[in-house]
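FYI, not all chains are in this one, though none of them got moved.
Chain lettering (A and B) follows the sequence in which the chains are written, and residue indices restart at 1 in each chain.
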Amino acid sequence: MKDVNHKVVFQLNTDNIIEQNALVTYTNNVKKHWGDDVAIHVVVHGPGIGMVRKSKSMIEDSIKALMQKGVVFIACENTMKARQIEKVDIFEDVLFAPSGLVYIIEKQEEGWSYIKCNL
Amino acid sequence: MKDVNHKVVFQLNTDNIIEQNALVTYTNNVKKHWGDDVAIHVVVHGPGIGMVRKSKSMIEDSIKALMQKGVVFIACENTMKARQIEKVDIFEDVLFAPSGLVYIIEKQEEGWSYIKCNL
């Protein structure tokens, strides 16, 4: 990853479509503000994982548009094990973390800002 | 702003009155604890913006009492554009940020603590 001045990790753990759409708006706004000078990682875990599932996502187009702009999505493997979700059911180019929460904590340790997304 | 030892940015993005009242309690408690030695900025965005609208707020007195004590409110202009809210409809002395989320991220970059308010 090239060097950027702003780094933020978003946490999304809800299957509520209004809250998932809010995540889309939030990340779009931050991306629009800083352009290439921001790294945005979105960790989806718990019921939020549906957002990046081929078989479940209600906002596939929005997610893919965000990924095209450079927003990175990370799926929690603890959640996938608990819900018996296969990697093949997750959108291409989504990354995986053994624990979504550990990922969020590590990012904060590295100085990233943190935004909890739910309403 | 004079130098203070504690700085915290609260995020409020809900129109739920119970959660808005919780924000009032939370900020009051933090203010009571540290008095003049804390800076408290409350970013209202999304459905939370109603809290600082002359035409909508259900807790005008509480907000104004907090502002009298030095709590700063910041309204998100992205939200205002999306909801066609005019500045004239926002309580006096509320500040504006082009993006409420960018404001929260920048504060964290400057070392402020972050509290997500919703229940």
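The rule is short, and it goes like this: a residue touches a chain if its C-beta (ideal position, glycine included) is under 8 Å from a C-beta of that chain, and two chains touch if they have at least 3 such contacts.
Bear in mind the structure is a predicted one, so any value in this text is a computation, not a measurement.
Novice: Note that 2 identical chains are shown, then give how many the whole complex contains.
Specialist: 3
Please note the rule applied: only the chains that are shown with their structure count from here on.
Novice: What whole-Å value do you get for the distance between chain A and chain B if each is reduced to the mean of its CA atoms?
Specialist: Going by mean C-alpha positions, chain A sits 25 Å from chain B.
Novice: Could you list, by residue number, the parts of chain A that touch chain B in their complex?
Specialist: It is residues 6, 8, 22, 25-26, 29-30, 33-34, 113-116, 118-119 of chain A that touch chain B.
Novice: Which residues, counting only chain B, touch chain A once they are in their complex?
Specialist: Residues 11, 13-14, 46-47, 78, 82, 98-99, 101-102, 104-105, 108-109, 114, 116, 118.
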